[in-house]
Structures are given as C-alpha cells and as structure tokens.
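If you scroll down you'll find the structure; I have some questions about it.
Every protein chain but one is kept in place in this view of the complex.
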Amino acid sequence: MSDIVATNQTILVVGGGISGMTAALEAAEVGKQVIVIEKTPSVGGRVTKLYKYFPKLCFPTCGQEINQRRMAANRNITVLTMAEVTELSGEAGNYSATVKISPRYVNDNCTACGACAEVVESEFDDEHNYNMSKRKGAYLPHNLAMPKRYVIDPALIGTDEATKAKEACPFNAIDLDMQEETIELKAGAVVWATGWRPFDANKIQPYGYDRFDNVITSVEFERMMDPFGPTGGKLVRPSDGKEAKNVAFIQCAGSRDRNYLRHCSRICCMASLKQSTYVTEKYGDEANVSIYYIDIRAIDRFEDFYQKVQDNENVTFIKSKVANIVENHENNNPVLKGVNTEGYHRYENEHDLVVLAVGMEPSVAKDEFPIELKLNDEGFIENDEANGGVFAAGCSADALDVNRAVQSATASALRAIQVVNRVAQAEG
Amino acid sequence: MAKEYSFYPGCSSQEGASSSNYLTSVQSMCDVLDIKLNVIPDWNCCSASIGYCGGGELPRLALSARNIALSEEHNAGQDIVATCAACWLATKETQERLEDDEGLMAETNEALAEAGLKLKNENKIRHMVEVLIEDIGYEEMGKHVKKPLDGIKIAGYVGCQTNRPFGIEGESFENPKYLDKFIETMGAEPVENYDKKVSCCGGALAFSEPDKSQALIKDIIEAAYDGGADMIVTPCPVCQMNVEVYQDKINAKYGTKFNIPVTYYSTLMSVAYGKNGKESGLNGQIIKATKLEEIAAK
Amino acid sequence: MSDLNTSMVEKYRNNFLKEVEAHVEEGEWVKMCMQCGVCSGSCPLGPHWEHPPQELFMMIRAGKREEVLSSESMWMCTSCYNCIVRCPRELPITHIMHGLAHYATRLGIEPKGQPTRQFAQLFWDNLAKNGRVNELWLGVNLYFMNGLVEGIKVAMGMAGIGLGMLKAGRLSLKELVGGHTVKDKKGFKAMIKKAQELEAARVDK
Partner (left out) sequence: MSDEMKIGAYICKGCGIADRLDVGQLEMTATRDGKAAICKQHDFLCSEEGVKLIQDDIDNEGVNRVVIAACSRRAKTEAFQFENVALVRTNLREGVIWVRPDTDEARETTQEMGDDYVRMGCAEAKYAHPPKPSGEQGLTRAILIAGGGVSGMTAALEASKAGYKSTIVEKSGSLGGATAQLFKKIPTKAPYADPEDTGVDEMIAAVEADPNITVFLNATLTKTAGAPGRFEADITTESGSTETQMFGSIVQASGFKPFDASVLTEFSYGKSKDVVTQLELEALAKEANGGPIKRPSDGKEVSSVMFIQCAGQRSKKEGHLEHCSGYCCSASIKQAMYFKDQNPDIDTVVLYTDLRTPGAGGENFYRSGQKKGVIFTKGVASEVVHSQNPTVKFKDLILDEDTEVEVDLVVLATGMVPNAGSSTREELTADENEAKETGNEIRIDADSILNLDYRQGKDVPHMANGFADSHFICFPYETQRTGIYTAGPTRRPMDVQQAIDDATGAAMKAINEAENAALGRAAHPRSGDLSFPSFRKEGCTQCKRCTVECPFGAINEDEEGYPVYNESRCRRCGTCMGACPVRVISFENYSIDTVGQQLKAVDIPDEFDEKPRILVLACENDAYPALDMAAQNKMEYSAFTRIIPVRCLGSVSLSWITDSMNSGFDGVILMGCPSGDDYQCHFVKGSGTAQERMGKVGDTLESLSLEKERVQTYEISITDIQKVTQIINDMESTIEQIGMSPFKF
C-alpha cells in the first residue's frame, strides 16, 4: 500500500457507496487523482442491498454495473477497501489523513475462482443479508462485489481451515500473515460520503422487533426479494416460513419521533410503497397490504407512484402511528393496536408479517468524526464554510433518496475540484 | 457503613394503611442490605395522579415541594427515596417541572414560605428499586440470599408508574427486565414474556370505574396464569392492591377462578433473606402467599 | 354558566386554543400534536374515550370549546403514562388531560356526575384536610358519594374487600377518628391556600 501517491491535489473520498463512487468518478473523469476509502470489503454501500429502486422499480445493480465499469476503467481512482479514516487534520488544500486498513488476507492475485470457499466449511452471519443468513468464512461479499476478490473472515485466522483455504488457492492469493496497516495520505479536499445506517429497530420497543419473529425491518424485507437473498426470493415470515400475504408496513419507525430520530428520513414512505408492490406482485389478489402512516411523503413525480399504489384495491392506507404490537401466541401473528385518526376508528389488526419502515441515521455518530465538522442536530454535515475542504455527499448531508444522493455527490465533487484547482493554480 | 437515604414512605404505607405490609418488608430488606432510611419528618401526601380535580397545578406542585424542602432541611444531602410509585413519580415530576420553569419555582417558594420552608430542589429523587439496582447491585442482593425461593414461578408485574414516564435507567418502557432479574436473584423463576408486564391496572380509577378497571386487572392476572405463575410480584402499592383485592369480584363477574397472591419485590427479598413471615409482611396478604410462607417458616 | 366561564368565553371569543394555552396545565403543547394518534391507541381505557387525546387536541384547535370541556373523555385517564412515553412530539398528554379536567372543573362546566371527577375531588378534599390521605374516609365518602341508599349498596358490595383489608391490617378503623395527619397542619394549609391564590391570580384573570 505504500505505493499510493497522494498530494494536496488529491481528492480523498471517504465512503464507497453510490455517493462516494459518484463523487470519485466525476472528479476522476476530469483528470483529478482520487482515493476512495471504503470500510467494507467491497464498494457499492447500501444500494447493493436494495432489490429495486422506487419509483421505476428498476434494479440498483444495473447502475452499479455501469459505475463499477467506469471505475475499473479509470486509472485516476484508487480504491482502498476495509479501510477507515481514523484521523484527519489540516485545512482546505492541505489535509493529512490517517487510514487504517484491516487485513483481507487475500491479495491482488485473487481471480475470484472460488477454490478457497470450496474447502472452507465454517459459516458466519452474512452482513450482506443483515445477518439473516450465513456465508462461508472465505467469501465474495455478493454477486456483484467490486473488487472481485474473496475475503477471509478474521475468525478463520489461526484455524486449520485457513491453512486449507491457503493451500487450495492456485495463485498464492491468500496471505494469512497480512496485518492491519496504518498509512498516511495527503489530500487537498475531502468528500465525506459515509452514508447512512438503518435505525436500530430494537430501540423501538412498542413494536417488539426484539421480541416477535414476525416483526422485521424494511431493509430486511428488501433482502428477501433478492433471489440470492436469505429466503431465495420468497416473501415468507421468519417464525414458520409461511408465505407472508397479509403484510403491514409501519411508517416512521424510528423517524419523526423525539424518542428516536427527530427527522423525517424521507425515503421510508416511498420504500414501503415500493415494497407493497412486492407483495401484490407475488400474491396478486391474495395480497393484503396495510400501510400505517402519519403523512405519506411522496413528493414530485413520486406522487404518481403513490397514486398507482393507492389504486390497488389490495393496499389499504391507515392514518395512524401504531401504538404497539402484541403477538397472538397461537399463530405468532403480530397484532397491531392503534387508532385510525381519520374519523377515530380503533383497530386491533392481525397480520402475517409486519415491516418496520426504519429510518435513516448517519453512519458516523456525531462524536465519531475524525475532524471537527459543522453538523446539524440530526448529525448530518452542513454545507458550511467552517468545514473548509470537507464536503458532504449523499446521506452524510441529509436523509436522501438515491437520486438526490447522487445529485448531492455530483455537487460535492465540484466543490472538491474547486479546492484542488486552487491548489494547482497556486503551485503553478 | 450503612447507606443513608431520606425516605418518603407515603400515605398508603402508614400504619394501618393499604400498603403497610410493603413498608414492613422494605424495612426487613433494608436491614439486611444495610440501608438506613431516614423518614422525612412531617411529610405530606403527594396527591398522587388523582388530585387534579380539586388541586390545580401549583397547589399540587407545592405538596411535593414541601416534602423535598423538608428533606433538604432535615436530611440534608441525602437522596430522597420513595417506595410508592405514585409518590416517587409525583415528587420527581415536581422536581423536573420546577427545574424547567422559573416562574413556577418562584410561586412554589412563595407558597412554601407560608409553611416556613424554602426549596432548593437539588436532591435526587429515587425509587427504592433504583437504589437496589444502582447502589446495591444484583450481585450484592444475591449474596444475602439465605433461602432461595426455589420452585416458585413468578410473574413480574411492573405496572405503569414505576416504569413510565421515568422508568429505571437502562430499562425499556415496554419490556423492563429488572423485576425478572430480582426474581431470579432470589432463586425463583420469572415468567418469560409476561405480556401484561407493563399494562395498566386502572390505578385510582379502580375506585371510580370499577368495571373498566377490573377488566384490565383480569387480563393482567390471566396472563400471569397463562405464563404458569404461582404468584405475582410488583413494585407498586396501587398495582398490588388492585391486582390482589378484586379477584373475588372478577371471579364473580367473569366466572374465573383467580386466587393468585400478589406481593412486593421486597416481600420476596425479605423471605429469601431469611426473615420470618411477619417481618416480611406476609400477614398483610389477603390472598395468602403460601409458598412464601412455607419458606419463611422453614 | 359560571361567571368565570362566561368571562373566559368573552375573553377568547373564537380562540379556544389560546385559552387552553394560557390556562390549562401544559396547554401550550396542544399545538404541537401532529395527529399520529399513538396516544389514543396506547390508552388502556381507550375504547371508553368518546374523544381520544389526539382528537381532543384537534377539537381544541377547531374551537370546540363546550364539547371539549364538558367531555367525560379526559376523566378516563388512568395516569398510566403510555401516551407520554410514546408521543413522538413530546406532548405531556397525561398532564394536559389532568389540566383540561381541572380547568373544566374550575370553570364549573365539568361533567358533574362523572365518577372519576367525584373521586378525584374527594381525594383532594381528603388530603387537603389533614395533609395525608385517610383511606378509610376516602372509601366511605366514595361509597356514599351518590347518596345513602346507593352508598350502602356499593359498600355492601365492597364489604368483602374492606374486611379482607381490615384482617390483613391494611385498613384501620382508627382512621375513623383522628387518624394520620401532618403535624404542621397550619403551615400546610397556609401553603395550599397561598398556592391556590397565586394560581387563581394567574389563571382566572
């Protein structure tokens, strides 16, 4: 890794999700040197875990394929995976970053032939499926992973299996002695694109995510649709594998709530509308979807999509924040209690499965940034001069949908370019 | 050295009052745990959550303010501890409200001045359960167990006001676990996933709206039976009374055959700590806690 | 209509929300409700509320003064605090319900025969007398609040419970005479009186 060249005309992109990738590509394609720091073993971030995008219902991997092709073809971009910025200091035009790189135990020789995985038996929770399924200890994070290189789970190190994996590799790609590395990088500007994480549904106690099998989160539900996901593309409920036809979506699960996230996470209404189509598509007339909401926030052309879902007789909208969920002990059905406030109707509705439309919180907690940044109360980075040459992209800047995140990232690329162009000019 | 607290017993724990047996067991428990309770001299009623018809905001705040002021005067520097949920809640709420509102604080002090008191509002207001968890700790609580409550299955009924809106630090409003941990620590078995753990028993409305409240109480008892409970344990005097005393009425009305003892956590602890039935307040049971009596008699 | 009520109607004419903000405990929170209904769904006596909290808030905003203040709904509050902890907007709903009930009482337009209203008043009167609650008298008064005949019936119905409590030492006939009291009754009463005066000066003007 010592061969990475970084100067104060380099743009450091922290986070390799769709926002980071976009910012990196825009800058690199106009000739800027870009280094992308990605925490996980592959780029793509949250969108790789989405099955479809709203409102087009197209597939995120489709755009990822294009972006990854652009990245692979661009020599101005260096991607460091399993890497984190631990320290960042300096000012616009002159930053230095300390980057910690965790060992992947697999080097560039890897051809992704899969020979290592064939000999490894141990299984671990699969992060790509929000731990709903298992993956092997030698694994490719997902079908479209970039870099297309296997990873050896650190838990395997020191075991016989690790040795077996190493021996199985014909290309000497497995290096069990790989160590954590810390490197220093210079940069002129930083694009902060660490994105979001789903709000911890365990905290929403009235809904019993921690107590009831058939209460799941929207991000988990999304994984179920993937034919390569934890249920092989089946919409079934966790308690007994029964088809989930009567599905409730609870909006603002963790959002717009002083107990959890005060902000509106923007995407959840549309995500549930989208996911309602998963149910109606799978089960047709047998589908029975209820969406419990406070306000349906389907702005601009998303409204068209909302109208379309509203027109479906099998989807019901209930203006209500569900008060709490109890479980019917006999069939493990979640029972939702509350009041439809449009005209005051009390309900106790039983469903096969409940999907919590969990909110979006910044991946990096307020006090965990390696450099002082101007944040709003919600923990998103403000666009403020006080932040010098650090620019937020995507969901580091606000709760955004993919389209707006990419817009934001494109803007942040220009802001970073402005800084490094100034440096270039000053240095002649 | 004994841990000292300024103690606010509250009306229901007075001699001959509805939860006098609670106080008995608390005293036995504290005795074992080396907790010294210094009663606030001349404390008054907090008006619980039902004084609001006749009492306006300020008069009600003045009630608790007087208790806090007396504590500050006589038990200076000591945390105020209450065993009754309503007492704890009303006092703590008063403290918060007065902290947030300078106008109310000034008016309250004006009223207190009539009784020759002044409020500084600086002491912590705590529930006995908090003292046990935070100052004593489960480990220490467990060390003193002489007669583990083997073979008793208990539904930990937390109820409302010990749980909301303040609750116990680190516990959730919907599924607090501390009471179950108490039960376990004393060697008994808690009912897992007790559905009605934090449901309302009707509180004061058990008096004014008996039918509506008894319907709630019925569910609480039923869920305990469903969980296989031999008895119910609670940290709240109102919960204890409501759940225990109306069982006959409920049986008459719903055809149920409820006869489940309802005790306090302190009753369990006192018995487990080797105190006898009387010291543990077992004679205060209307529905006898026979399993505890057997152990206490051993 | 009580004088106080008349004067409040005059003063606020069409703006009940402002009246509530000015005179009801925690009333300034009413405007913050976003009509999610989690309070209404969380109430243990929910089905017995003609107008659940969130609807009362909307009614206040819509100026439905009489309907709100004379409603039995807020007297259904058991003070379980479920609504408060679940409210996404931090509204102290329990207190607002108490506040509305108290304000209605103050104006003299509360539902008079409402049992909880009766009991709550008895409770206050009981504690205000000696500084501590006399459970026996509270019970006796409660049973007889609807008159002697009705009272005897209720008391007979509750006799078993009373007896049980007596036997368990949790009800004392000593309370009939004397009973528990604060020592500084004079100071206590002066304090309450002062608090009432201060509040009246603020609320009733």
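Order of writing sets the chain letters: A, B and C. Residues in each chain are counted from 1.
The definition used in the following text is that a residue touches a chain if its C-beta (ideal position, glycine included) is under 8 Å from a C-beta of that chain, and two chains touch if they have at least 3 such contacts.
Here the structure is a predicted model, which is why all the values come from computation and not from measurement.
The chain not shown here is in contact, across the full complex, with A, C.
Of the candidate positions A:Asp240, A:Glu303, A:Glu372 or A:Glu427, contact with the hidden chain is made by A:Glu303.
Within the whole complex, the absent chain has one touching residue among A:Thr163, A:Asn332 or A:Asn421, and that is A:Asn421.
For the chain left out of this panel, the touching residue among A:Ile174, A:Leu336 or A:Val402 is A:Val402. For chain C, the residues touching the chain absent from view are 15, 17, 31-32, 34-35, 54-55, 58-59, 61-62, 89. Mapped onto chain A, the footprint of the missing chain covers residues 18, 25-26, 29-31, 47, 51, 53, 56-67, 69-70, 72-75, 109, 111-114, 140, 143-144, 148, 170-171, 226-228, 256, 262-264, 266, 295-304, 307, 319, 341-344, 375-378, 380, 382-384, 398-400, 402-404, 406-411, 413-415, 417-418, 421, 425.
Note that in this section only the chains that are shown with their structure count from here on.
Taken as a contact graph, the chains are fully connected, with every chain touching every other chain. Comparing the centres of all chains, each the average of its CA atoms, the largest separation from chain C belongs to A.
A simple rule picks the central chain: find each chain's mean C-alpha point, then take the one closest to the mean of all protein C-alpha atoms, which gives B.
Chain A and chain C have Cα centroids separated by 50 Å.
Averaged C-alpha coordinates put the centre of chain B at 22 Å from the centre of chain C. For the pair chain A and chain B, the distance between mean C-alpha positions equals 45 Å.
Multi-chain contact residues, meaning those touching two or more other chains, occur in chain C at positions 82, 85-86. Residues of chain A found to touch two or more other chains are 206, 324. Interface of chain C with chain A (complex): residues 34-38, 40-42, 46-47, 51-52, 54-55, 82, 85-86, 88-90. Residues 205-206, 208, 210-211, 324, 326, 329 of chain A touch chain B in their complex. On the chain B side of its complex with chain C, the touching residues are 11-12, 14-21, 42-45, 47-59, 61-63, 66, 107-108, 110-117, 160-161, 164-165, 167, 173, 199-200, 202-205, 207-209, 212-213, 216, 245-246, 248-249, 283-286.
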